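The structure under discussion is supplied below as structure tokens; questions concerning it will follow.
Complex shown without one protein chain; remaining protein chains in place.
And now, subunit A:
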Amino acid sequence: MAPAQRCPLCRQTFFCGRGHVYSRKHQRQLKEALERLLPQVEAARKAIRAAQVERYVPEHERCCWCLCCGCEVREHLSHGNLTVLYGGLLEHLASPEHKKATNKFWWENKAEVQMKEKFLVTPQDYARFKKSMVKGLDSYEEKEDKVIKEMAAQIREVEQSRQEVVRSVLEPQAVPDPEEGSSAPRSWKGMNSQVASSLQQPSNLDLPPAPELDWMETGPSLTFIGHQDIPGVGNIHSALIFFSGATPPWMIQDEEYIAGNQEIGPSYEEFLKEKEKQKLKKLPPDRVGANFDHSSRTSAGWLPSFGRVWNNGRRWQSRHQFKTEAAAMKKQSHTEKS
């Protein structure tokens, strides 16, 4: 018997010597292992033509196991913020050690020779990959720049429209504000000093923002509503909130509201019905007639489900039998009469 040897592919010890490699089991294991490795290599090969550069993500740290060399290889090359997809794998596949290891693997495990080529990357291919990588990097940078520019433009737009709104709201308010300020002392006696200060405040507020807004161009899209004069509501926006004692809009009753006995919740009968329903739920579900509809309207000729004494057949057919019998009896009595 040959000395005990361990086959790393089958992960088993065997005593057949060199014969093990030709066995069916070993070949099957070999095929499966190569099948597992092939998709990764194919994906990497595609990347030779069109190298993809992406923003770095922790997933790019993943390592791939190279069957031939028996070592872990970093799949994607990352530097700083960017990653080149499949860069690491390609680099490894092109290296001479990998070539030697692959040859050894193929010879030892007696795999198919045609397959070997697929797992190797020639130095020319690698050079091509490097070129496309450079191109990829350039295009990625361009893309990033474009995105940043777009975002900046958007922010500028939003800022402009906002300032436009502020300006348009302040302009018409500058006229009625002094009027409101003078009406305040009429409703409130004895607090003249406060009123005087409130009169001055809105006019002070107006002057600083107005010169700032002059240089802005008119923006699009917002419809101008202007200052709405709702009776009893004004002075909410003044510095002294609720100063005049006006009711806020949400407390004003709706015109449709019928004052008086509007109780919320179900009425008493509904409550009783709910109680009945709860009790019904507690009853066993497979009781007789559980799905009997008590409130259904039935015709004058309705007969209940009755298993008759002299009927032949199922209970639900008894009704039908009764009807036919009744019809037959009627006909008989008719013929008897006539």
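As a working rule, a residue touches a chain if its C-beta (ideal position, glycine included) is under 8 Å from a C-beta of that chain, and two chains touch if they have at least 3 such contacts; residues count from 1.
Going forward, contacts and distances are computed from a predicted model.
K.L.:
Out of "Serine palmitoyltransferase 1", "Myotubularin phosphatase domain-containing protein", "AP complex subunit sigma" or "Thioredoxin-like protein 4B", what name does the UniProt record list for the absent chain?
P.N.:
"Thioredoxin-like protein 4B"
K.L.:
Give the residue, chosen from A:N81, A:Q114, A:T298 or A:T335, that touches the chain omitted from the document.
P.N.:
Of these options, the touching residue for the absent chain is A:T298.
K.L.:
Of A:V113, A:I225, A:M251 or A:L283, which residue touches the hidden chain?
P.N.:
A:L283
K.L.:
Kindly note down the residues of subunit A that lie in touch with the hidden chain.
P.N.:
On the side of subunit A, residues 280, 283-284, 286-290, 292, 294-296, 298, 300, 302-310, 315, 322, 326 touch the unshown chain.
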